[in-house]
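To start, the structure under review is shown below, and the notes come after it.
A single protein chain has been omitted; all remaining protein chains appear in their positions.
Chain IDs A and B follow the sequence of writing; residue 1 opens each chain.
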Amino acid sequence: MRFKLTPQNTSFYGQFATLATHIRDAAHLLQATVEGPPGEWESAARRLKELEHQGDEATHAILSAVNSSFITPFDRDDIYRLAARLDDCLDHIEASVEIMVLYRVGELPAAVAEQARVLTQMADLTLEAMPGLEKMHNLREFWIAVNSLENDADRNYRQMIAALFDGDRDAVDIIKFKELFDELEAAADSFETVANTVESIAAKES
Amino acid sequence: MRFKLTPQNTSFYGQFATLATHIRDAAHLLQATVEGPPGEWESAARRLKELEHQGDEATHAILSAVNSSFITPFDRDDIYRLAARLDDCLDHIEASVEIMVLYRVGELPAAVAEQARVLTQMADLTLEAMPGLEKMHNLREFWIAVNSLENDADRNYRQMIAALFDGDRDAVDIIKFKELFDELEAAADSFETVANTVESIAAKES
Partner (left out) sequence: MRFKLTPQNTSFYGQFATLATHIRDAAHLLQATVEGPPGEWESAARRLKELEHQGDEATHAILSAVNSSFITPFDRDDIYRLAARLDDCLDHIEASVEIMVLYRVGELPAAVAEQARVLTQMADLTLEAMPGLEKMHNLREFWIAVNSLENDADRNYRQMIAALFDGDRDAVDIIKFKELFDELEAAADSFETVANTVESIAAKES
């Protein structure tokens, strides 16, 4: 119901794409890390920390642009919310590798690489969806695809947890792996929240 | 401060009642499950998963109705928030039984049934409060009653946790029970958040 004057400030789309690019890079690095040797976890954690900072800067740039713009391409609060939710994805990906390092997590079960692959797909879809915000195009497909991937992540998570308590694993190992599985699950949830936020924006604007 | 034209779209109240009915059913099923034999946990978990999906659909129907309505009975963002917070209640109830199954939790202490009874009362009160949204009636009583129940849940939670660390329980058992107690506590908190949301809506409209 807001007035739409032309020319609109279109740089928001570019800023969202920048943020989503950092997320995509982080997800791919997570996948490479959990598939690679433990000796490279620490350098990956450092690189992810940098990506997290770049993500914070991209988020901050979006918020500054919102505050200094008289007209925004969609609802001001929705821009805030979407930027914050995208930033959450990056934070959870970064935190996953940090847990592996800090907790001295042992050999990863194969399901962790599976989970990382789901996150990579979610991150790729999220980056691809960003240009759609401009014309409110193909956003429903994005939402459906991410929700379907989140169901995969959820099934995978529950199998990992069940396996952890099935047998007589050491309690300290359970603590470590549960922390990692929970963080990966939080990452998958945060992509779903991004997709839901995008869908609610699309619903309002349509 | 919004214009109120007649006739208003009144279907929102019915949709909130539908969502609250699913929550009520879930809470009663949780109570029956923790009071019943472990052999029925898995079927209860499946039934709760269905209720959770029905809750998601009810929530989605509310959000779609908000987006397609020119006039809403109360503030658009408050409708969003209330629907999302009600959905949280259902999610935490479902997650509690899922934890019992996935973590192969052992014999439940009596306090778990006590906690489930508090949740059942909260869910009953929440369903009863929904018609009050239409006339903004009796909402303060609802808020007071739920807050009082949340205090009971909180006291109960703290006793369960203290008992867990008092003695020499096995660490793996502690992990499992703590997860269950935390989820039940999150369920109680989510009902309190619903009551607080309802109260803030009532305060704005009065």
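Rule of thumb we're sticking to: contacts are C-beta pairs under 8 Å (C-beta built on N, C-alpha and C of every residue); 3 or more make two chains touch, one makes a residue touch a chain.
A quick note: this is a predicted structure, and the numbers were derived from the prediction, not measured.
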Option from A:A61, A:A113, A:A145 or A:A171 whose C-beta touches the chain left out: A:A171
Residue numbers in subunit A that touch the chain omitted from display: 63-64, 67, 80, 98, 102-104, 170-172, 175-176
Contact set of subunit B toward the excluded chain (per top definition): 158, 161-162, 165-166, 169, 171-172, 174-175, 178, 200, 203-204, 206
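Please note the rule applied: only the chains that are shown with their structure count from here on.
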Angle of rotation relating subunit A to subunit B [CA atoms, steps of 5 degrees]: 120
Distance between the centres, which are taken as Cα means, of subunit B and subunit A, whole angstrom: 27
